[in-house]
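Of the protein chains in this complex, one is absent; all others appear in place.
The letters A and B name the chains in turn, as written, and every chain counts its residues from 1.
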Amino acid sequence: MSTSNLHMYVLAAPLLTAFFVNLLGRISRAWIAPLTLGSLGFASLTAICVLGKVLRHGSFSYTVGNWSPPYGIELLVDPLSALMLVVISVIALFASFSAIQSVNQELPGQEHLFFTLYLILIAGLMGLVLTADAFNLYVLLEITSITTYGLIAMGKGRAPLASFNYIIMGSIGACFYLLGVGYLYLMTGTLNMADISGILPAVEGTAAVATALAFILVGLWVKMAFFPLHGWLPNAYSLAPTGAGLLAAPLMTKVSIYLMVRVMFWVFSDDFLFLQHPQVSTLIVWAAAIAIVCASCMALAQRDLKRMLTYIIVAEVGYMVGGVWLANTTGLTGAVLHIVNDALMTLCLFLAVAAIVYKLGSGEFDKLQGIYRKMPVTMAAFTVGAFSMIGIPPTAGFFSKWYLIQGGIEAGHWQYVIALLFSSLVNAVLFFRIIEIGYFFKDGEHHGHEKCEEAPLLMQAPLLLSAVALIVIGLGSGPLVESVIKLALPAGF
Amino acid sequence: MEQLLALIIAKYNYWLYVILMMIGFYAMIGKRNLVKKLIGMNIFQTAIILLFVSAGVKHGAKIPILDKYAVLKDGVDVASVVNPLPHVLMLTAIVVSVSVTGVALAIMLRIYREYGTLEEDEILEKLGK
Partner (left out) sequence: MKLLQERTAKQTLGESLIIQTAVRLMVPFIQLFGLYVIVHGHYSPGGGFQGGVILGASFVALALAFDQQLCMRLMSERVNGVLGNLGALIFTGTALLCALFGGLFLDYSALDALIPLGPIEWRSFGIFIVEVGVGLAVMSIMVSLFWDLGSNGGMDEGL
């Protein structure tokens, strides 16, 4: 066994296990949990090894089937994709502890189907961060989307309708991306990202390339639920089975943002993106600022914990898109750091919600009265996640927001800075409202006794770990930026 | 006018693709029936397939299936065969679109069983009650 295949084992573990889960899960449910957790644990360890290897020896490219690029499909393992690989596998591992419990409760008898889709989704996400081929990226994007459609449709009530809506929107996004790739292919005659970026400067002035960029960006924005295109996300993620929301909410939008960064800086050049038409990037930062403000306001109107969090996700997408388009190092550092932090905070909050839903059946605000006394551990972790979302110093959310705000000031985009601060305030209002309901409001008449009713240990352990990780990453964000993210930024930044 | 006409005729494949794409896009956004939306999605994808496949066309070229020994001896005259790559890509895109259609149909089945209709307005009416 050579170590050059290390990152492929990360991807192969969940993919192979998916089919074993389907086969053996038909025979006995007992197989599902050990297989899923084992493969994801293996993937996480291997992904950390890959990150270590890349940081020590530098990035390398990998050809599937030994067909040399640009003819074969190339995978690129650089610090950025290795970092994303670690984020995906670790978060998937944490989420699946809790998902196993909640799927047992919500979808009895369908566990093997659920976890087959779940694991293929994880493998698809890992493939997305590794690939260096524009068309391959489209295929993997659709693999992740199709599995998500299936997972969401497994929910009850209106979930199939939400899933159908997502199919229509997601297909528009994917088709736009494919169109953009088609234009690039017409102009350059190749699909390999490195190859395209080598040929593009010769044809950069043409309208076709600008159209290609526009199509690709709009396609990815639909997939990441950037504000005016976000319509599908709140329904889809709040109506999905809790286990599916646990995985999709922290990862899908963040991976789409990673893809935007990848396409912007590894296919197109900074010069083309920012310098030739500076008004475009200004426009997008404005759009991001509006997105943040509008999504935060819509979050205020929600009366359900899950739905409120989904609108916060939409607002966070605005943070990161804006950060990337600020066109300076600080903004981009903040955006990449925020991908990691936001994935972790969303995970932490959704794990807490999963525990609450497991015990109470839903996350409506009215039901949360006195919850701090009933589920103290869950709510303690929830509070840490909430503080991180708001951006209170020792937690991770503060540091990435700090970078983003600094980047906004450097670039002179004050509207973005104001939107960020406004959104932090709104987040504070949102979460303190829940803390108020949960901590100070008296219990309803139905619950006379105030005794502890915690979720099972398997749901609490990942929740606590993610809350601790938020603080650890917050305290260690200096070294993280210095030793990983600085290396992960595109050349020239 | 004549210039415009010449432009349309010279690039008629692109015009066709744009028209098809707009039909599909309109159906996806504007129609209120879920089946029509799905058909619109398929038209949209067909339009993209047309764009890619028409990019591989060469005048007077043959299909890219060659005799192994002849190629080893003489090499390939690139002008005599169409570009196979767009076709291969579109084969994959067709597979993707088939799977999306399959998932969408299955989900539609569930919607129909739940609400007894596939008209969006009627479903929303039932939800409102």
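Quick notes
The rule is simple: contacts are C-beta pairs under 8 Å (C-beta built on N, C-alpha and C of every residue); 3 or more make two chains touch, one makes a residue touch a chain.
In this text, all values refer to a predicted model and were calculated from it rather than measured experimentally.
Touched by the hidden chain within the whole complex are the displayed chains A, B.
From the options A:Asn22, A:Ser59, A:Thr329 or A:Gln415, the residue with contact to the chain not on display is A:Asn22. When you scan B:Val57, B:Leu109 or B:Leu127 for touch with the missing chain, the hit is B:Leu109.
The set of chain A residues touching the chain not shown comprises 1-2, 4-5, 8-9, 12, 15-16, 19-20, 22-23, 26, 62-66.
Within the complete assembly, residues 65, 68, 91, 95, 102, 105-106, 109-110, 113 of chain B touch the chain that is not shown.
Please note the rule applied: only the chains that are shown with their structure count from here on.
Residues of chain A touching chain B in their complex: 135, 138-139, 142, 145-146, 149-150, 153, 158, 160-161, 163-164, 167-168, 171-172, 174-175, 178-179, 182, 185-186, 191.
Within the complex formed with chain A, the chain B residues making contact are 21, 25, 28, 34, 37, 41, 44-45, 48, 51-52, 55, 86, 89, 92-93, 96, 99-100, 103-104, 106-108, 110-111, 114, 123, 127.
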